[in-house]
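Only a single protein chain was left out; the remaining protein chains are all shown in position.
What follows is chain A.
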Amino acid sequence: MAGITPAALAQQDTAVYQLKTVEVFGKPAEVFAAGSRVSSLDSSFLKTYASGSLADVLQARTPIFLKTYGASGIATPTFRGTSATHTAVLWNGLNISSPALGQSDFSTLPVTSLGEVAVQHGAAGATYGSGAIGGAILLHSPTLNEPGFGAELQQELSSFGRYFSSAGARYGGQKISVGLSGYRLAAENDFPYRDYGSFGAPTRRQEQARVEQHGFTQDVTWQLTEKTRLALHGWYTYADREVQSALGAASTNAQQLDKNLRLMADLGHDSRWGQTSVKAAWFSDYLRFTDNSNHSVTDINTFQLQTEQTYSYASRWSLRGGVNLQHFAADVQGYGRKVTEDRAAAFLLFRFDPARRLDLSLNLRQAFVKGYNPIPAPTLGANWLMLEQGDHRLYLKGNISGSYRVPTLNERFWRPGGNPDIKPEQGWSFEGGLRHVYSQGTILIETEASLYRMLVDNWVQWMPLESGYWSPRNLQKVRSQGIEMSSRASQKLGEFDLAATAGYTYTASEQVKAYEGPEELHQQLAHVPLHKAQLGTDVAFRSWTLLGNITYNGLRYTNNSNTSSLPAYTLLSLALNKKFGVGPYQLIASLRTDNATNTDYHVLENMPMPPRSFAASLRFIIL
């Protein structure tokens, strides 16, 4: 846990990690995902952007397009052309999406609370359950690997009245490891913008985007016996925000308060029958939305229990079977009554390496919900080391994957409009790709290209009824197809450590069938960019590190008729870090600029975004 880790150190971390889990075929997220694409965000990048939200880092480094509602509003993902409810978010293996909305607001998930962020590209319903149609985001609590005491303090100041502070401490002992961290973010977001919604387009300061966030994490790992350990994870986030209104729309003084408490106990035991894991969790999700004429409270308690047994036979095969139980107790004004619901799912994941050069995955999950049983979601995937020559390795990979989404509580119980007869959404995804790895000396180049095609049936959409109410209906069949390419290279040149990542995504997502109404077919869905590309560089020289990131988001249509659109935009961010030794401690000073080219851009129509901003941060590390 070394603050700003230069690229080399980050790779070292990964190497250590891989060694530890080598008996189960690589990284946990990849074990049962042969033939599928799993990527993880660089730890050095996460450290530099620790004061930001998960939305910021995913927008900068992954093919996921984040719809951000202004500087302070919610941020929801569009992954492989799907909607916000089609990306599952798991924290230490359990789904944390809001049961009411079926989605997560990525702007309230702080990077500072996370140890590792991995991204499962594409459908993986068998592994990750409901909602993993476009993909899944896998969040992990910080790992407590290092022995002894350590602490870290960070203070950051940035433009438009933004202040971020965080503090963390950890202790690693023989039996018990403990980690604690807390953060606070306050931002005025009073950036200037041209108000094209008013006659004469005066320049104003944003007055409705104030944000106050804080939270903490607590992680305890207790080695009960040699073969049994208990981990306790706690994560609390609080976000109180003013909600920006669109240019031209009257401000209604909209304000949103989110309070999320997530507690989890994870018991692990190794025996000759393999590894046993029992996870019990309680999530409390509170959301209050108020404006001049609304006062809406959503208060949901979720209880989850997941038990799984994994048996691995040498490096030949591994079998995991498990059950997931969920209980929701919802106290939501809009439902007019208390609603409870139980859901269950059983899964069987099988990884088989019949030969050294071939990995296979065969997974299956069946979810059970009263009255809504989705069809079983299978995955069949293969990863084949096709060529191995000198320093080159070329893999051919592919998978077929089923996915589903159980309707959200709002879709069924919201009054007025909730539709008790709505059917689960169901997806099929086909994917194939090549992965090339070149390593020679200190040079490592990994390149991957995938082609995918996905069909999502019974896609739910809220539509206006004749009575004037809106109601969710299974309206569409959507086909999304595209290309994902990414490359990552690193090299050590004398005292320089160089690393670069590049990615390009083409996403064509369109409705191919409408079950009701004269919907437009074969048009790109609104707010799904056809093209997205990003380039990141990371240069370390002695105690200096320079990070650069360019993100290009192509044109997005703002309606389903494809007659109006928002122009493409490119954002550049730069960060310079310098590490100082202060006795036995470390001080890392960092300067950062976001939107360095001062681009005037809109992620969503008529939502002004901040111009160029600067940030200065100090981080003090006690190792």
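As a working rule, contacts are C-beta pairs under 8 Å (C-beta built on N, C-alpha and C of every residue); 3 or more make two chains touch, one makes a residue touch a chain; residues count from 1.
Quick note on the criterion: contacts and distances are computed from a predicted model.
S.K.: One chain of this complex is missing from the view, so tell me which of "Fe-S cluster assembly protein SufD", "40-residue YVTN family beta-propeller repeat-containing protein", "Fenitrothion hydrolase" or "Glutamine transport ATP-binding protein GlnQ" is its UniProt name.
M.R.: Record says "40-residue YVTN family beta-propeller repeat-containing protein".
S.K.: Just name the one of A:203, A:225 or A:292 that touches the chain not displayed here.
M.R.: A:292
S.K.: Just to verify: which one of A:55, A:71 or A:100 makes contact with the chain not shown?
M.R.: Hidden-chain contact among the options goes to A:100.
S.K.: Which residue, A:124, A:247, A:281 or A:539, contacts the hidden chain when the whole complex is considered?
M.R.: Among A:124, A:247, A:281 or A:539, only A:247 touches the chain that is not shown.
S.K.: Name, in rising order, the residues on chain A that touch the hidden chain in the full complex.
M.R.: 73-74, 76, 84, 100-101, 103, 105, 194, 196-199, 201, 243, 245-250, 256, 287, 289-290, 292-296, 334, 410, 414-417, 420, 462-471, 517-520, 526, 558-561, 563-564, 605-606
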